[in-house]
Structures are given as C-alpha cells and as structure tokens.
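Written out below as structure tokens is the structure these notes cover.
Omission of a single protein chain aside, the complex is shown with its protein chains in their original locations.
And now, subunit A:
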Amino acid sequence: MAKVPVQFTLNGSDKAEFVDSGTTLLHALRDKIGDTSPKGGCHQGTCGACSVIIDGELRLSCLTLAETCNGATISTTSGLSESGVLHPLQRAFLDTFATQCGFCTPGMIMAAKVLLDHTPNPSRDEVVEALSGNICRCTGYEPIIQAVLTAARSNSQNAA
C-alpha cells in the first residue's frame, strides 16, 4: 500500500515522514522520528504513558493516527528543556523524588504541563483530576502530585 506523507511541528522543528496508513502517532514518533520520550505502555489508551500535547491539548499518541496530525504542533517531554535547563516540571519531579522506574514519567509530565498551561495555580483536586488518566506502578502517586504542586509554586514565584 502506498505510504502517506505526514508533516507536523515537533518540539519546534518541522518533521516530514512517509508512514503506512493506520500508523499511530506513537509509532511514528518513536520508530520513525526517533523521539522515544512517549512510552508505549498499553497501546489501548488506558495507561497514559504515551501522552503528548497536540495543538495545546493532551492526547494519547497510541490512539492517534499519524496521518491525522498533518499541520499539527506537537510537544513531547524530550522538547521541554531549553539549552540544557530543565523545565520546572522536570526539575520538580527530580527534586521531589516523583519518579522511580520512570516509565510513566513523560506521560505524567505532559498531563501536568497541560494542566499548568491552563491553570497555573491548581488545587490538589485539580492536579489529581489532571493525572487521573495516567497509571503509575511505583510511587503511589503522592510524590507526583507534590511534584506538580511544587512546579506550580515555582512558576508563580518566577512570574512574581
């Protein structure tokens, strides 16, 4: 079958790929483009490890077809740091020990980023709601919730 051309912006750079029709965005990102920060956990939309941001919205890349992303702006965890300086969320995840095996971390960080982009000072309940689509097996979630609240605080301090 003929390949389908796909063009989008990934973390600020233009990307163009030929993919098989029906290829998921997760597969295209990891195996075609080489951005392995979105993780393939369940491949059926229940674990959140593959979460990416498409045009400002949190999306599951395992359930998104690459060919539907033409012209889209996509962000992944690998594009968060700037000139070697970690994003406040990445910094907070490190400082609060919110990661163990690390497999859920990129999805958690993407989910948290969308939350903080829309709600810079979220309540604990809002953080819980934002993370509720992401599964973590190691931490018991509390350190992750604290990391997001910490990042929100450091953002508002920087803004002040």
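One rule holds in what follows: contacts are C-beta pairs under 8 Å (C-beta built on N, C-alpha and C of every residue); 3 or more make two chains touch, one makes a residue touch a chain; residues count from 1.
Just so it is clear, contacts and distances are computed from a predicted model.
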* Asked: Which of the following names does UniProt give to the chain that is not shown: "Fe-S cluster assembly protein SufD", "TusA-related sulfurtransferase", "Sugar ABC transporter permease" or "Molybdopterin-binding aldehyde dehydrogenase-like protein"?
  -> "Molybdopterin-binding aldehyde dehydrogenase-like protein"
* In the full complex, which of A:G22, A:G102 or A:P120 touches the chain missing from this view? -> A:G102
* Asked: Mind pulling the subunit A residues that touch the left-out chain?
  -> 41-42, 44, 46-47, 97, 100-103, 127-129, 131-132, 135, 137-145
